[in-house]
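The complex is shown incomplete by one protein chain, all other protein chains being positioned as in the whole.
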Amino acid sequence: MIEYLIDGPLWYFSLAVFCIGVLWQLASIVFAKGKTDLSVARGSAGRGAIRNVFSRFMPHREIAPQIRVQVVAGYMFHLGLFALLFFAAPHVLFLEEHLLGFGWTPMPHWAFIVASQFAFLGLIILWLRRMLNPVSRLISTLDDHVAAILTFIVMLTGCLALLEGFTALRLLHRFSVELLLIYFPFSCLMHTFTFIPSRAFTGAWFGRRGIDA
Amino acid sequence: MARMKFYCDAERCIECNACVTACKNENDIPWGVNRRRVVTIKDGEQGERSLSVACMHCSDAPCAAVCPVDCFYTTGDGIVLHDKDICIGCGYCFYACPFGAPQFPKDAAFASRGKMDKCTFCAGGPEEDNSSDEFKKYGRNRISEGKLPLCAEMCSTKALLAGDADVISDIYRKRIVNRGGSAFNWGVSSNIKG
Amino acid sequence: MRIQTLLLLFCLVLPQLSSAAGPPKSQDSPQGVSSINPGADLWREVRQRDGEILEGISQVKSVDSGFLINARGDEWARFRITKLSSYGGIAIAAIFVIVTLLYVVRGKIPIEGGLSGRMVRRFTDYERIVHWTLAIVFLFLAITGLILLLGKSLLLPILGKEVFSLFASASKEGHNLFGPLFLVSLIMMFLSFARRNIYENGDLTWLLKGGGLIGKGHVSGGFFNMGEKTWYWMVILIGFVIAISGLILVSPFFGQGRWIMELSHVVHTIGALILMTVSVGHMYLGSIGSEGALEGMKSGYVDINWADAHHDRWGKVCHDENLIVSAEDYARLQGRKPGDTGELATEQGK
Partner (left out) sequence: MSERLEKGLGVLRAEMDKKVQSFFSSCVRCGVCAESCLFYTETNDPRYTPIYKTEPMRKLWKNEYSFWGKLTSKLGMAKPLTEADLADWEELVYDGCSMCGRCSMVCPVGVDIAMVIFKVKHALAVAGFSPEGLVETTQRAIDVGSPMGVTLKTVKAMIKHVEADTGLSVPMDVEGADYMALLSSNEIALYPEYLESLVKIFDHAGVSWTLSSQAFEATNSGLQIGNKAIAGQLVQRVVDGAEKLKVKNVISPECGHAYTALRWEGPNFIGKVYPFRVVHILELLDELRAQGRLKTTGMETDRLTFHDPCSIVRRGGVLAQPRNLLEPITENFVEMADHGSMNWCCGGGGGVSGNERAEELKLTAFNKKKSQIEALKVDAVVTACSNCRMVMEDGIEANEMDIPLLGLTELIAEHLDEKRTN
């Protein structure tokens, strides 16, 4: 019964909430009011926007030494998670069977282990820093902690179900994923998508003033 | 109730590996897993002996004792079986077993060790007899059909015997008597063949 | 002789268990046999009665497939079942009892003059991150490990096979996956704390006074006192042993034999049990055991009175170089509104 619920209705519901939610959020940003800048541009806004979307993947030389922990742990977590999400064998298989209809070469077992190590260590360090550093602790909201813990739970349940021999464990993972999907569009997890418009807006602003941000 | 046992007569085994092949074939065992193997001692030297070993279905099985999830059970016929739905693939049974019987498939998508697989005395598993599910997990269930394990059935020299302990020991006793020599010479004929 | 090495290891690691793996009780061939027995020697060798293992060959190529009999496997199994799990469980239970008694008897060890509110910086953000990373990973591994070690006797009867095997499988996979993280965080721990944990003068007196638990008053100590240093080196050294043996256990695909696995398993378990037991004491002393200690790992600052009481030599340095932060500045550094010394001024809206 529960198995049917989690594999069936709840799964499609959460998927729908995720997709509609994300689209709605993005739309509400795109269609929100915005004034055109009347000042005469010095440089190209478009170029600045595109440049900034990519240039911000690397911190400025002047600030890098002070934010080493965030940068290193951040990259460990995000790259690890990305690899697990799209290249873990069962995930590839699942996407092929249930969503896309086509698959791609999954990563080998050892690669999975390495990726998960990176993801876990990165997430733990980032979250601990959030708790321990006065600045992060001051500016963090409940949302940040919920998002971090939910992501951790999803990763953890995934790893506990590694043997792929127990339905209950698989369902646990699946269920936590569904919770995450439902939570996603209404939380800071939206940065997965909205970092692009943010960077673009700021990049355009700097671009038309002739500054490489 | 019968107490099922294997017995391999070192004086008869000719290391033809027919038992291994028969087992693999009959139970449709995945690549890399061998429930039964033939070991040759002093290969090519004087006193060479070969034995076919698999799970010996111990009366007091160390694997069952050490298993952290207690997935082993002994049937009424004294056959030691395990439940793959319980097994977590920790490998302790393999360390504990005197005969190296437990095997682990390497092909599980993630786990470096899949769930344990071993000789079932061709008695299947906890699933319903002769169900396809049972066959997939444990192989053929010949016992339920009133047949003995195929390895023994196939043995051309009748070195490998399987069945009720009493019957087998009778057969063996007869052989020793016929071979002559001391009653305590462990079934080895006095004039050792080179 | 490999059995001897194993024995030796037990004696080193856990004396009371040294009796564990006694020499195998050899059953000699039936008494009173006069006749030459040609087969006996062969089978004796095969059964490894005299330590000499006779390896044969087999068409089946897999780990130890050449050995007919593995006599030590049963021995290891018995040791795990009768000694490791039982004594291990007792040890864990005992430490909790001890700690509780200690709390009942001594209570929270107070600081003379109480807390002044004037703080000194003790640990940087990074150092605290390292500590808590190691702590989280360690706790996770400890719990999952104990489930695998004691679960059969404690949980299985309650939960039943089906449910328990879920826990066991989850524990096993989780344990395997978090293992390497332990090694990584252990290395980070070593790099960022090793220098301050080198023994120095005055550590001995600390030991003689039993770290202040014996008698009244606190004992002299530097940035870290003798007890903390010892605990640190235990974590590092035993930790590395656990990590390495664990890596051996978690990667069976290098074809290491059963013997190595059994050895690693025993070492791994004993080491882990020691660390777990002592860590309970560490947690107690770090939290409810002594007043103002936890603050150091939470905010990175400790009360100057606490420093003077527990680490007077370091406290003196803080006084001399006047690294002391006033209560107001401390509140400010913790991001509280001016005047507000209570709750953090976070806008905890969601």
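Note that the chains are named A, B and C in the order they appear, and that numbering of residues resets to 1 at the start of each chain.
Here, a residue touches a chain if its C-beta (ideal position, glycine included) is under 8 Å from a C-beta of that chain, and two chains touch if they have at least 3 such contacts.
Fair warning: this is a prediction, and the values are worked out from it, not measured in the lab.
> Which of the displayed chains are touched by the chain that has been omitted?
Taking every chain of the complex into account, the missing one touches A, C.
> Sort through A:44, A:70 or A:167 and give me the one touching the missing partner chain.
The single option touching the absent chain is A:70.
> Which of A:14, A:117, A:136 or A:157 sits in contact with the chain that's absent?
A:136
> Could you pull out which residues of chain A are in touch with the chain that's been left out?
For chain A, the residues touching the absent chain are 21, 25, 28-35, 37-40, 42-43, 52-53, 56, 59-60, 62-63, 66-67, 70, 74, 130, 133-141, 143-144, 185-188, 190-191, 194-195, 197-203, 205-206, 209-213.
> Residue-wise, where is chain C in contact with the chain that is not depicted?
Residues of chain C in contact with the hidden chain: 332-335, 337, 345, 347, 349-350.
Here, only the chains that are shown with their structure count from here on.
> For the pairs A-B and B-C, output the one whose chains share more C-beta pairs in contact.
B-C
> Need the CA-centroid distance for the pair chain A / chain C, whole Å please.
35
> Centroid of chain A to centroid of chain B, CA atoms only: how many Å?
Between these chains, centre-to-centre, one finds 52 Å.
> Just give me the whole-number Å value for how far the CA centre of chain B lies from that of chain C.
Measuring from centre to centre gives 41 Å for this pair.
> Quick check on chain C: which residues sit in contact with 2+ other chains?
165, 169, 172-173
> Multi-chain contacts only, two chains or more: what residues does chain A have there?
Touching at least two other chains: 162-163, 165.
> Which residues of chain B touch chain C in their complex?
Counting only chain B, the residues touching chain C are 17, 20, 32, 34, 37-43, 47, 49, 51, 53, 62, 65-71, 83, 85-92, 94-100, 103-104, 106, 111-113, 182, 184-188, 190, 192.
> Which residues of chain C touch chain A once you look at their complex with the stated criterion?
By the definition above, chain C touches chain A via 125-126, 128-129, 132-133, 136-137, 165-166, 169-170, 172-174, 176-178, 180-181, 184-185, 298-300, 333-335, 344-350.
> Looking at the complex, which residues from chain A come into contact with chain C?
69, 113, 116-117, 120-121, 124-125, 128-129, 132-135, 137-143, 146, 156, 159-163, 165-166, 168-169
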